[in-house]
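Working notes, structure below.
Of the protein chains in this complex, all but one are displayed in their positions.
Labels for the chains are A and B, by order of writing; each one numbers its residues from 1.
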Amino acid sequence: MIYLTKMQIRCLLSTKESYNSKVMNTIEQVSFKTKGYQIVNITDAIQEFVNRHNFVKGLVNLSILHTSASLTVQENASNDVLSDIKTFLSGLAPEYANYLHDIEGPDDMPAHLKTLLTNTNLTISVASSKLILGVWQGIYLCEWRKFGQSRSIIVHLLGE
Amino acid sequence: MIYLTKMQIRCLLSTKESYNSKVMNTIEQVSFKTKGYQIVNITDAIQEFVNRHNFVKGLVNLSILHTSASLTVQENASNDVLSDIKTFLSGLAPEYANYLHDIEGPDDMPAHLKTLLTNTNLTISVASSKLILGVWQGIYLCEWRKFGQSRSIIVHLLGE
Partner (left out) sequence: MIYLTKMQIRCLLSTKESYNSKVMNTIEQVSFKTKGYQIVNITDAIQEFVNRHNFVKGLVNLSILHTSASLTVQENASNDVLSDIKTFLSGLAPEYANYLHDIEGPDDMPAHLKTLLTNTNLTISVASSKLILGVWQGIYLCEWRKFGQSRSIIVHLLGE
C-alpha cells in the first residue's frame, strides 16, 4: 500500500461532486489471526478489500465483533509507539485490580477496559480507490488478550 | 433481539454486492429515560428502529446529543463488567479533583471526561435487517451524571 503524501491527497480530492444513481453497499467479514497483546497494522488488508471490489469513492466502515480486541488509527512508522501504547494502557487498566469480573482470567477485564478507551468501529473515507489516511497513519487491530485468536472484522463499503 | 453466532454472520454476509438506485436516508430522534450512573443496553431499541423502517442493509449512525452521557459497544453478558467500567472511569476521572469547571456539581466535569474517553457517535452496519454485532456485544448508553434524565439519540439509517 502506498501512503499518500499531502500533495497527492490534495490532487485526489480535486474530483468534482458526484451524484450517482448506483450505490455500492457491500458487507463482508474478514478474519485475522492475532498473537497475544499484539497491535497489528491491517491497512494493507483493508486496502486490498477496497481494490478487490473496485470501490472508488465512499465510506469504509470497520466494526470489530469482539469486546476484548479493538481498532485504532495510529502511527505507522515506529514500533516503539505501539510498545508505549501497550505499556500506557496496561498502566491505566492493570491486571489484578480487584475487578468484580475475573472469571475469564486476569487479562480479560483489562481487555474490556482497553477496548472501552479505543474503538470498536472506524469510518474511513476512500477517494480514487485509496483509503484516505495521513502519511504517518495506519489502521490497527489491537489484541488485548494474553493469547492470540481469530478476530473478525466487518468491512462495509458504501459509496460507488 | 437474537444475537448472531459467528456462523450465522458468515451466512448473512454471503449476499452479493448490490448497486441500488434507491437509498434510504432516514433520521429520527429517540429518547431514553436514564437512572443516575447507569450503563444501559439499548441494542433492542435500535434493532426495533431498524425493523420498523424495514431497513435491510446499510449503516446505522448513532449520535448522542449530550456531553455528559455517551455511547459504547461493550460486553452484554456480565453486569460485573459494567460495574467494573463505572469503577474504572470514576477512578480515572474522580469527583472533586480541583476542576476549574465545577459550577454544575461535582459529577459534571467527571461526566465530560468519561464522555471524552468513550464515544458520542457509533456507526454500526446492518445486513439482512439485523445489526451486525458480535455474540457478546451490545450497544450501551452511558449516563455519567448522578441523577437520571431524558437522553436523546439521533438514529440515522443510510442504505437500503
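Basically, contacts are C-beta pairs under 8 Å (C-beta built on N, C-alpha and C of every residue); 3 or more make two chains touch, one makes a residue touch a chain.
Note that the coordinates shown come from a computational prediction; the quantities given were computed from them, not determined experimentally.
Considering A:Asn41, A:Gln74, A:Ser90 or A:Gln149, the position touching the chain not shown turns out to be A:Gln74 (whole complex). The residue from A:Ala45, A:Leu59 or A:Leu100 that touches the chain not shown here is A:Leu59.
Contact with the omitted chain, checked across B:Ile42, B:Met109, B:Ala127 or B:Leu141, is made by B:Met109.
Annotation for subunit B: contacts to the undisplayed chain at residues 21-29, 53, 59, 61, 63-67, 92-93, 99-101, 109, 112-113, 115-117, 119-121, 123, 152, 154, 156, 158. Listed by residue number, the positions of subunit A touching the unshown chain are 6, 9-10, 13, 15, 17-21, 23, 57-59, 72-75, 78, 80-81, 83-85, 88, 92, 117-119, 122-125, 127, 132-137, 158-160.
Methods note: only the chains that are shown with their structure count from here on.
Remark: subunit A and subunit B have CA centroids separated by 19 Å (rounded to whole angstrom).
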